[in-house]
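Before I ask anything, here is the structure I am working with.
Coming up: subunit A.
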Amino acid sequence: MILLRTSSRTLATFALCGALTTAVASCGEMEEPVGGVKTRDAVTLVLDYFPNANHAAIYAAQASGAFERAGLDVTIQPPNDASTPLKVLEAGQADFVVSYEPEILLARDKGAKIQGVQALVQSPLTSVVSLPKNPVRTAADFKGTTIGTSGLAYQAAYLETILAEGQVDPKSVKRVDLGFNLTQPLIASRVDASLGAFWNYEAIELERQKKKPITVKVEDLGVPTYNELVLTATEDTVAKRGPVVRRFVQAIGFGAKAVQENPAAGIDPIMAASKGLDRGLQEASLKATLPVMFPEDDAHPFGWMDTTAWANYARWMESKDLITNSRVAARAITNEYLAGEGVGDKTDS
Partner candidate 1 sequence: MASTHVSSAASITGRRRTRSVLAPLALLLVLGAAWEAFARLRDIDPIILPAPSDVASSMWTDRSLLLEGLGRTTSIVLGGILIAAILGIALGAALHRSPTARRAVEPLLVGSQAVPIPVLAPLLVIWLGFGLTPQLVLVVIVAFFPVAVATRDALAGLSPETDLVLRNLGATGSQRLRLVELRGALPGIVTGLRLAVVFAVIGAVFADSTGSSATTAADPTSSGGLGRIVQDAIPQLATDRAFAAIALLAALALLLFWSLGAAERRLDPSPHSPLRTP
Partner candidate 2 sequence: MSVRDDIPPPPAAKNARPSTDGPARDLGPTLLRATGAAAGFGGRDVIAGIDLEVRAGETVAIVGRSGCGKTTLLHLLAGLTLPSAGSIDAEPAALMPQRDGLMPWATARDNAALPLRVAGIPRREAHRLADGQLAALGLGHAAGRRVAALSGGMRQRVALARTLLTGRKLLLLDEPLAAVDALTRSELHELLLRHLATGGHGAVLVTHDLDEAVRLADRVLVLRPTRELPANQHVPSTLHPGPTLTGKVGDRLEHRGGDVLRLALLTELAA
């Protein structure tokens, strides 16, 4: 939209700069094809969880050849343990990992030199899920309930914030740690509601199983908004292998667009990569996720991270004593490598 209002001269300059940047960026990394095979950069990506619809853009990028065209040989590795992708990143076993905004800020607060380079979803996926026998729809409904979480510190903080929002006495609410299995205890009525299940995954499966879940997103209950899934790399990688980061991130952007046009472009490779998945669930999940995959503002490319929102979330974390200093958010992310970004001066983000 911006382009339409610009004069054609600015447009030409813009295009020229873009082309030059690309050319300069490419020179150092790839050999121009002179009738031979291009050498490709090897990249290892470790996911946050087993392959699922949240990774559609990534898998679509691989299956459609976008990585190949970007001169990348990408290995997509499911994680060894849901809590250690960042440790794997720091240990150098991966070039990129998929992590979560709260985890990134927690790690940076402890001095880890990592940076988010692309948001795979724009909004939180964490939600409060309950069943018709004990519906929890508003903050006030929490009174007198037993809530199951995954035991993560920030989930407990979400609960505190929600209770404060609904003016519910925290003493009337019991919190239990369910690990990563949040659904079975809910069905078995061991808890009244779970906090931590994704509204685009577990809740959808409950619906498909005709359990009629009541799902409320945490940002609708007073928790500040954040990016649930963020592609992360070390500052070192970003500094020294910038062009690879750019090509990788932008190829994923292509994958996202491909999925938007045709969900099967993402679903098919995910099903191949993880044979235990239920296709129906993955399709329903992707359909529910697509609306929050892209930034609301069309001007921003896929993967855009809002620095204001990050700063806001970090301040909330500090107020909850989860981190010591909210200014770690300052250099926690960079949008520079996204499509159409990074032209001209490096943005101070």
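Candidates were picked such that all candidates are chains of the complex that A comes from, given by their letters.
Basically, contacts are C-beta pairs under 8 Å (C-beta built on N, C-alpha and C of every residue); 3 or more make two chains touch, one makes a residue touch a chain; residues count from 1.
Keep in mind that this is a model prediction, so the values were computed, not measured.
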| item | value |
| --- | --- |
| Single touching candidate for subunit A, where 1 or 2 all sit in one complex | 1 |
| Contacting residues of subunit A [partner candidate 1, same complex] | 44, 46, 50-51, 59, 62-63, 65, 67-68, 73-78, 80-81, 83-84, 87-88, 91, 93, 180-181, 183-184, 187-188, 201-202, 205-206, 209, 269, 272-278, 281 |
